[in-house]
Structures are given as C-alpha cells and as structure tokens.
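Only one protein chain is missing; all other protein chains are in place.
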Amino acid sequence: MKNSFGQNVTVTVFGESHGAGIGAVLDGMPAGIPVDEGFINHQLSLRRPSGDISTPRVEADNYIIYSGVFNGFTTGTPICIVIPNENTQSKDYTADRFNARPSHADFVAYEKYHGFEDYRGGGHFSGRVTTGLVAVGAIAISALKQKGIKIGTHISRCAGVNDAAFTDYETEIEALNNKQFAVLDNAKGEEMISAIKAAKADCDSVGGVLETVVLGMPVGVGEPWFDTLEGLLSHALFSIPAIKGVQFGLGFNIADLNGSKANDQFEVKDGSVITKTNNNGGINGGISNGMPIVFSCAVKPTPTIAKEQNTINFKQNENVILQAAGRHDPCIVHRARVVVDSMVAITLCDALSAKFGTDWWLK
Amino acid sequence: MKNSFGQNVTVTVFGESHGAGIGAVLDGMPAGIPVDEGFINHQLSLRRPSGDISTPRVEADNYIIYSGVFNGFTTGTPICIVIPNENTQSKDYTADRFNARPSHADFVAYEKYHGFEDYRGGGHFSGRVTTGLVAVGAIAISALKQKGIKIGTHISRCAGVNDAAFTDYETEIEALNNKQFAVLDNAKGEEMISAIKAAKADCDSVGGVLETVVLGMPVGVGEPWFDTLEGLLSHALFSIPAIKGVQFGLGFNIADLNGSKANDQFEVKDGSVITKTNNNGGINGGISNGMPIVFSCAVKPTPTIAKEQNTINFKQNENVILQAAGRHDPCIVHRARVVVDSMVAITLCDALSAKFGTDWWLK
Amino acid sequence: MKNSFGQNVTVTVFGESHGAGIGAVLDGMPAGIPVDEGFINHQLSLRRPSGDISTPRVEADNYIIYSGVFNGFTTGTPICIVIPNENTQSKDYTADRFNARPSHADFVAYEKYHGFEDYRGGGHFSGRVTTGLVAVGAIAISALKQKGIKIGTHISRCAGVNDAAFTDYETEIEALNNKQFAVLDNAKGEEMISAIKAAKADCDSVGGVLETVVLGMPVGVGEPWFDTLEGLLSHALFSIPAIKGVQFGLGFNIADLNGSKANDQFEVKDGSVITKTNNNGGINGGISNGMPIVFSCAVKPTPTIAKEQNTINFKQNENVILQAAGRHDPCIVHRARVVVDSMVAITLCDALSAKFGTDWWLK
Partner (left out) sequence: MKNSFGQNVTVTVFGESHGAGIGAVLDGMPAGIPVDEGFINHQLSLRRPSGDISTPRVEADNYIIYSGVFNGFTTGTPICIVIPNENTQSKDYTADRFNARPSHADFVAYEKYHGFEDYRGGGHFSGRVTTGLVAVGAIAISALKQKGIKIGTHISRCAGVNDAAFTDYETEIEALNNKQFAVLDNAKGEEMISAIKAAKADCDSVGGVLETVVLGMPVGVGEPWFDTLEGLLSHALFSIPAIKGVQFGLGFNIADLNGSKANDQFEVKDGSVITKTNNNGGINGGISNGMPIVFSCAVKPTPTIAKEQNTINFKQNENVILQAAGRHDPCIVHRARVVVDSMVAITLCDALSAKFGTDWWLK
C-alpha cells in the first residue's frame, strides 16, 4: 500500500503530469450513492486554474468513469475515474531534466526511481494528479451529504493576509463551496489576489493556510491508537503536495494555554451534549465528540518559480543556475482547497464505515 | 488495523491504565538487532514521572520480554513486551465514573464502547499505554543507530517559555537523550519547571511544543502518495495523547514566505548534495532528501486538572460540577518527548524496510 | 503486517516455544462480548496434548488476560492474552541446533533470520504458538454465537481412516465441540487412534483431513476481489502449521463434474432462499449465500519423528543423519481442530465487521 489509502474505503491514485492520463480508484464505497456528473464537474472546476493567478495550462478535465457507477448510482464496486491528459507541452521540461528545482521532488525522484521516473512536468509528483482525487472525492462528498455531514474550507490566510473567521458554519460552508476563491470576506480575498498577482509579476510565489470545518459527524468515530481521526486525516492531508503542517482545533496555539482555559467544558443543552468551546476541534482521544471537526493546513509557496535560483544538476553532481521554464502557479492555496475537501471526505467515509459498516449508508 | 500501525514494521499496543498490564508488540524488525535492557530501562526512565512536576503515581515499569529476543538479539519474530500494572488506586476514579472530564476521552469512550470501557484512570486512553511503545521503541532506536540514524527531541516551548534553538545537532542530540527534562538551555528549562510548579499549585496544567530532529536518513525514503514521510510520521505522532498539531520544517511559518525565500536551494558541497536551508525539514515530495528531518508537535495542557470544572454526567445527561480526583500531571510535555522519539523510530524502521527490505539491516 | 491478520478485526501472534511465553492480541472486537474463562479453558483443553497419542509435553496453559476485558466483557480495545511457558526442556534441542529436521522450518528459519532465530523447540514455528490463537479465538467464537453463527470441525480422515459424514449439522456440531477427539463416528475414531499409536510405536507420524462447517452466516459477506471468503479463510488456515491444502464445498472433486451436476440450484422454501445441494460450500463469487460454509483442510503428518532420517547440517553445509530428540506428536490432526475453529471465528468476525460495522454486534 503506497499509492493507496484507507481500509474500509480505499483510494488509489495513479498518473503522471504528461503521461496518457491520471486518475483514481475509489473502492469500498457503499452501493446506492447518487453520482451527479454535474457535481463532479463543479468540483473539478474549483481545482482548475482560472484567471491570471494560476498556471496558463488549462485542461478541460474530461473524465471517463470506467467502473463502479451504473444508472447514476454507485454499484458498490471500485469506481475508477480517468482524466486523459490533453494539453501537454513536454518540450518545456526536457532542457532542465537533471536540474533540481529547489524544494520540488526532482532530486528525490531521481534518487528513488534511479532515473526511470517520468520527469516531465513533475510526473507523478505533479499537483495534476490531484484531479483524480477530486473526481472520486465528489462521490465521497455526496455520500456524506446523505448522512448530513458537510465539509467546507476557506483560505484563512494567504500571502500574509488573513480572511475573516467563521461566524455561521452552516451558511458559510454552503457559500464557500460555490466560490472559486474560497474566502469568507471578499474584500480580504481581493487583497490576497492582488498579492498573488504581485508575486507572479515578480516571478515569485506565495503560500497560505486553509481552515476546514466538518459538520454533522456522529459521536464515536475514530480510534484511540493509531487510527485517531487526527492521525487518519493528517496522513491523508500531508499527501497533498505543498502541505507542511496540520493542526486541529487551536493547534499550536493550544500549547500556550493553561488546562483550565484550553479544556472544552461539556454541557447538556436542549437535551444534546455540546462543548462550550471547541479548542480541540471536535476530537477527544482521537475520536469525534459530536462538535464540528476543525483543522487547518499550512500550504507552502509553490516551489516552481520563474526567478533564477541556485541549484544542482544531479546527474553531473555540479552546481548550476536554474530559471524554470514551463507553466506554473504563483499560488496553489486556492486550488488546494477542493483537494483538501476531497481527501477529508474520503477519509471520513473510511472511518464511518469502520464503525457503521457498509450497509449503514443506505439506511 | 486499529491499534496497529505500520506495514513492514508494525507496532500494536494494548492495555488499560488499571488492568493487569499494558504493552506492545513490535513485528517485522530484522533479526540481529542488539537488545540492551539497560537502554530500555533508560528510555522508560525518561518517560517515568519524577520530581514534583509529575503525577505521584510512579511505577517501576518492570517489563517482561515475552518473545522475539534471544541471547540478547532480536530474532526477527514479533517482540512482545508487557509491563504489568502495579501501583493502581482504582478507587480514586469510580466516584466520577459518568462525569466527563473536559477535553478527555471519557465521554467519547462511553459512546464508542457503549459503557463497556474500562474507565479506571483513563483506561486504554491513558498516557500509561505509551510505556509499551517506549519499551519496544528502544529497540527501533537501536536498529537505527546501527545504520547511523539518530533522533533527538527538545522541549522547544513550555508554558510560554522558549528553549534555545539547535546549534549543533550531533552533540546536542546526544545530550538531550540523557536529560530527564530535555532542553538545550538549562536556564530556560528551570523557567519552564517553575511555570509547571506554579500551574500545579494553582490546580492547573500547561502545554508546550516538542521539536524533533532525525540525522542520517538516506535519500529516497517515503512515497509520493499517500505514504509520504510527513503522512506516516504525523499519523504516528497524533496517536500520542495530547498532540494537536504537527508541522515539518518551518511548518505554519512557511505559509508567509515567498517561494524564493522558502525554497531550499540545492548545493554540491564536498561532493555531497545538501540544501543551503532546510525549510522543508528534509522532505521533498514526501521523500527524504538527505537533510535532517525536522518537525515539531504541539502538546496541549493536560486535560485532567484538580480545579473545579463545569461538565456533564453522560449517563444522566445532566450538567454537573467536577473536581477531578486521582493523580495527574500538571504537564506532560517533558514526558511525551521519549514517546515521540519512540514512535518516530518505529515509523522510520517501517519506511526504511519498505525501501531496503529486511536483510539490509544486517549488512 | 506479517504476524498480524485481518482488517476490521485483527489478530497478532507472538512467542517462541521455549521463550518466556506465547500469546496473541485480538483487536477490533466489539465491546460487550461476554468473556467466559471457563470456555477459554475448555477450548485450550481441546488443543492440549492428552492421552498417549500426543507429545508428553503437557502445559497447564495458565493464561493471563492483560487487557481488553473488564467485568467479564470485552471493552472494545485490544485483548492481549499471554500464556507463559512453563514446562520447557530446552536441552533436548541444542544438540541438533544446525541439523535440519526434514519438512520442518529449521533450515528456512536459519536462512531467513540469519542464525538469530530462537531454535529451541521450533521457536516461533512451534505449534505451541497456536495456544494464543485458541485463547483469543474463544472470544471470537462467543461473539459469533451471540449472532447465531456456529462452527464445528471433525476429523474427516486420519491415517487413512474415514469418519462418517455429517447428517445433522446442528446437533453434531454441538457434540463435536465437546469431544477431545472430534469424530462423528466413535468407532472410526478408535480406529484412527489405534493407527496413531501404531505410527508412534514405529517412531513415525500420520496426517489427515479436517472438515469444517459454519452455520448461520448471513448472506452477502465477503468480497468479489480479493477478500473473497475463500481467500480470507484460506489465508488464515494456511498459517496453521502442517496445513497443505484447503478446499471449499466439493473442492477438488468438483473439477470432474459437469456444470449441470455441480451447480447448486436455488429454491425458495418456506419463504427462504436455499440451494438444493451445497457443492460450492455456501460461497458464490466469494460471498456467502446463506447456506452452511463447508470446507476441508489437509493436515500433513507431523514432520518431527523419532525415526532416523537423512538430512543436512546447514551450518557445515554437509549431509548428516538425524534422530530427532525432544518430545513430539505422532499426529496433530485432532489438536489442530480447535485451532482451525479459532482461526475461522476470527476471520469471520473480521468479514462480518466489514459489512455490518462494530456497533452491529450489540444489537
């Protein structure tokens, strides 16, 4: 299990940026989940580059559902979706074949795969591989919706600009899921976009932080060791290229509080158990406590930049200067958003199936 | 696979705080690794409460190696180590059986296990369960040492006090691994300890941040999807009770840098490939690049405190006031240190075995 | 995952024949399953050597439940049971340290573990390791019983003598589970025992076939690829030392039938779906069809015999003559029976949990 993740629900990714196609297999999903191709297209559009803050390589993302869907519903067997690659300009990349882009995977790929890797456009390490995850993730999101579980992510910080905080999860999540640039405060979003454009003009890139909320998780999902919800989600999230930190609830900020301030006091309210604060992000002892699951991910600035950089030619083992050709993104924070949602949905489908089994989903 | 982790090297934990014993099984370790019981004892002593900044429950941690070790070496078969529980005062806990300690697992355990959980002293959620991980982790650390791989962790922040930064990994790691309270700057350590005592006097608790360094990792370990080194390590680390955030390299701070500043430029130096900075914590594309692996973990303040707190009785579904009885730690950051090292060692043994196989370790 | 098996319910074994102890961890079992120590003892007694058809090494099998059981019920956390080794006579084995018993694992263990293996009494390859499986398997059997699922195995052939065929599963299973030598026809059993004694007198050993029936399996358990019920069960069964063949329903005999004779015709009878014959052993397409699961296992004659045999000293790489010292069984078919039942129970708990989840068991 390398390019596969999950036990009861398992996702497998495959593909290289400039190969015949990329895709994913989602296995273990229950039968009877509606598959809405309009929704898959919508999700893919959220990941697709658009406007002048993204790479000029734009793919139509015409996908083929090879299996696991019949008459508009999942069949319960593996769902394989492939997105053939169309708009490839591989000649951009061959010149720098042996020059390691700093902070990119070129060097480690060469070492790991002994020179046999498909190096074109980042190959299997390309963000393009996430397209398959988004396509199958749309089905996982649909499955969760049927059980009243909703996911939403906003760009809580980008290029040093903070978005507003959530004030009303329910309605704000709804809105976020229809925004190409997912912020709560549009004015802040405009500031971020300006900063991205400025970085682009300077042949540079910027990073940011994504904050995610999951509503409607039942109590008791996750395990004390090792399949804690935090462990499962972080394992999934760190696969998304550029993510370098994951924190739940207050995360690193909880370290400075005293226990009496950090603890989330339980309360029975209108007959239901809630906590007055949610500093633990809805997870105690690795297990959902019924409050919203809240976490955030640090997204590093895109490593591929047009600026000149010192680096090495790893075949010659010598120092060189690199000015990256090819097409790149000055920022991927906004595009990574839907990938986060997709991976979270798949991971939660897995954790829920462990507790409730496969048949639960149809009840 | 719930209480097990890893594929080529797998660890399984078991036990409850006040049951007959706790322990772990470490499977997949190569044959021929020296098992030094003095070192196991040393590691256990680093986890054991000591002084007046820890719980007064002190166990001798007399362990039994039931299997997998013969004539002082690993046999290549599963290593089971059990630490029988001795100093148990279960009567402390029964009074509050149905009162949920805020931010602890009492409520979720009750829901998940339908009231059958062993609630005494936190049961299977107790930090005591980590004793088994430390015992078997000592063997994983010994295996890595034979391959020139070393792990060291310091308390980079505790109760709002910062430790000094690393200046010389090699010698500082050595020193840290022999310190009960692992700081680089002893004066800062004294400040932290004073703050812990103050919190204790106030019936409260404090948290902190642990920073870990791994030296000597070969290039090319880890997978692009999903078994990235970040994903594997975070999955393991979030199992450790109280950890709420994990970040690699600059982590959340990398989000504010431009790519040109964040990127780690490669350089050939004395014939070897290094990077001039290590903002990515030694990992590119999920794979080790030969630089030190660097990451940090946020440890929340101990949730069990002696201060009065509002909470619920989850059996009666009513609000109550809780003043926790039992023995607890005003801080677990310093004790969690060796648990982090142990989990990291086990995880890296797994990732290394995937690349190099079992036989490599004896070469 | 080497010495572990299963996904939703996972069993891990550890231990060597002459080490400190052997045992098993059973994880993923639901909370609330009654743990009847009398029943565990009963199951262990079925595996224990008895009479003069077994090894004279008799252990009391005093087990310690270290975890996962509280107030007589499973807690839902890992159940670790250890059986310390008591009656060890290791001196018997050292003389032949480097002489490979034919068809035993001595040679492969030496090669695989590079000489670090605990060779005493077969070490980790010893049939004694199955004691742990039987102990935790008793809990799995109890869980199945609560859901109306029953397992029974008889010695369908031993030393060339055939037992009678099943005529009434329900009552015969009940009887078998209380017999030390599990045959349907006691007269045939006496014949088998005589043949075993004759082999023993001749310093030789005999083998046989075990046939197992599972009643009460719900329809729809198992997967088309790769976790077919046949695949899961055979994977588990081939771990039991000495098993060299596994077949379902008619097994190898189905190969000679025409489809029209082999096919099990469906019928609605009293409102329920049954098949008129059960040549497929209750499994179609890898999935239970509601009929009894029926399969049989070939058990080879015990490889360790007192007769002189040609073999090698694998350290010297030279041919030698071996007359095995130590204590051995002239037949293990009757003792393997309860191990089969235990492994089957654990495997079915896993497959059922995949479909129904963890919470189902308490309904």
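Quick notes
For reference, chains read A, B and C in written order, and residue numbers begin at 1 within each chain.
Quick note on the criterion: a contact is a pair of C-beta atoms (placed from the backbone, for glycine too) under 8 Å apart; a residue touches a chain by one contact, two chains touch by 3 or more.
Because the structure is a prediction, the values reported are computed rather than measured.
Considering the full assembly, C:207 is the residue among C:23, C:49 or C:207 that touches the omitted chain. Across the entire complex, the residue among C:84, C:241, C:292 or C:357 in touch with the chain not shown is C:241. The chain omitted from view is touched by exactly one of C:189, C:281 or C:357, namely C:281.
Chain B residues in contact with the hidden partner, per the touch definition given at the top, are 7-8, 77, 224, 353-360. For chain C, the residues touching the absent chain in the complete assembly are 1-5, 7, 13, 100, 102-105, 107-109, 111-112, 124-125, 129, 157, 159-160, 199, 202, 204-209, 219-220, 223-228, 230-232, 234-239, 241, 243-260, 262-268, 271, 273, 275-276, 279-281, 284-289, 298-305, 307, 309-312, 314, 317-319, 354-355. Although one chain is not displayed, chain A still touches it through residues 1-4, 7, 10, 12-16, 19-23, 25, 27-28, 31-32, 64-68, 70-71, 73-80, 82, 84, 112-118, 123-124, 359, 362.
Basically, only the chains that are shown with their structure count from here on.
Between chain A and chain C, the least number of touching-chain steps is 1. Central chain assignment: B. Criterion: smallest distance from chain C-alpha mean to the mean of all protein C-alpha atoms.
In whole angstrom, the spacing between the mean C-alpha positions of chain A and chain C is 45. The distance from the centre of chain A to the centre of chain B, with each centre set as the mean of the Cα atoms, comes to 27 Å. The geometric centre of chain B is 37 Å away from that of chain C, both derived from CA atoms. Counting partners per residue, chain A has 7, 224, 354-355 as the residues that reach two or more other chains.
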